Structure formats: structure tokens, C-alpha cells
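I'd like to ask you about the structure that follows.
All protein chains but one are shown at their positions in the complex.
== chain A ==
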């Protein structure tokens, strides 16, 4: 059994090696990339991946994107120009940083929006609490009395 398994694995391994050797990508080394390439690629989405940037992914298209970025940097293009190049082809979707206009402006406003909403709620709550402290200083409401009485009655059977 063990022998058989070992043989299966050898065959499997050889097949894998053969498969690796038969990869469609030509056996030429990829170009060298400077830190700048990865920095720009990190802001672009890898179009075929599950939520990875073009800097992280090893998918063919991400590798190609890094190559294009390196090429364009070598041509002396600026970061903004390179980004525009990709936006032209894929739309704003390719940018991990949503543009601050239209519908995605709301995302940029979300911290202020959240702070404003929560802050307003808190402010109103505190104002009410304070008003109550000033007016109904020591009065106990009827329902509170009723509740107190209910709570003082012990349950029939304690566990």
C-alpha cells in the first residue's frame, strides 16, 4: 500500500513537473521592477482577481500590468499619466482609490457624515438627559414605581 502510494506520488510529481514545464508562458525571465512600479501597481485592481491589487497578484494580467507600468515609467510618463492609461481602458473601477466625485464622493464624506450623525445623536441625547436632571430632579415616575414593586415581588420558585 505504502509502496503503491509512493509510486503514485512519484508519477504525480513527474506529471506536475511536466505540466510546470509546459506552462504557456514562454520561458523568458520577466523584467526587473523598481519599487516605483509596485507602488503604482498597488493602487490598481487586478481585473481578474478576487480583490487583489496588481502589485500583489501573480495572475498573468497583473504581471502584464506591472510590465506596462515599468515600460511607461521608462518612457518617462508620470504616475498620473499611467493611472489615466489604465482608467481609459478599464474605467474608474481599476482604481482602488475611488474618485472624489459623483456617487463615490459619499465614501470620502463618510467619516464626516458618520461623525456628524453620531455626534448629533449624542448631543441630542445629552441635552435631553441634562434637561431631565434639571427638571425631574428627584421625582419617581408612576411606571418606575410599578416596576419597582414588580421587581420586589419574589418569583414563586427560585431555581
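The rule is simple: a residue touches a chain if its C-beta (ideal position, glycine included) is under 8 Å from a C-beta of that chain, and two chains touch if they have at least 3 such contacts; residues count from 1.
The criterion applied here is as follows: contacts and distances are computed from a predicted model.
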Missing subunit (named according to UniProt) among the choices "Cytochrome c assembly protein", "Sulfur dehydrogenase subunit SoxD", "Aspartyl/glutamyl-tRNA(Asn/Gln) amidotransferase subunit B" or "ABC transporter permease": "Cytochrome c assembly protein"
Hidden partner interface residues of chain A, rising order: 5, 9-10, 12-13, 16-17, 20-21, 23, 27, 29-35, 37-39, 42-43, 45, 49-53, 55-56, 58-59, 91-98, 103-104, 106-108, 110-111, 113-115, 117-119, 122, 125-126, 129-130, 132-133, 136-137, 141, 143-144, 147, 151, 155-159
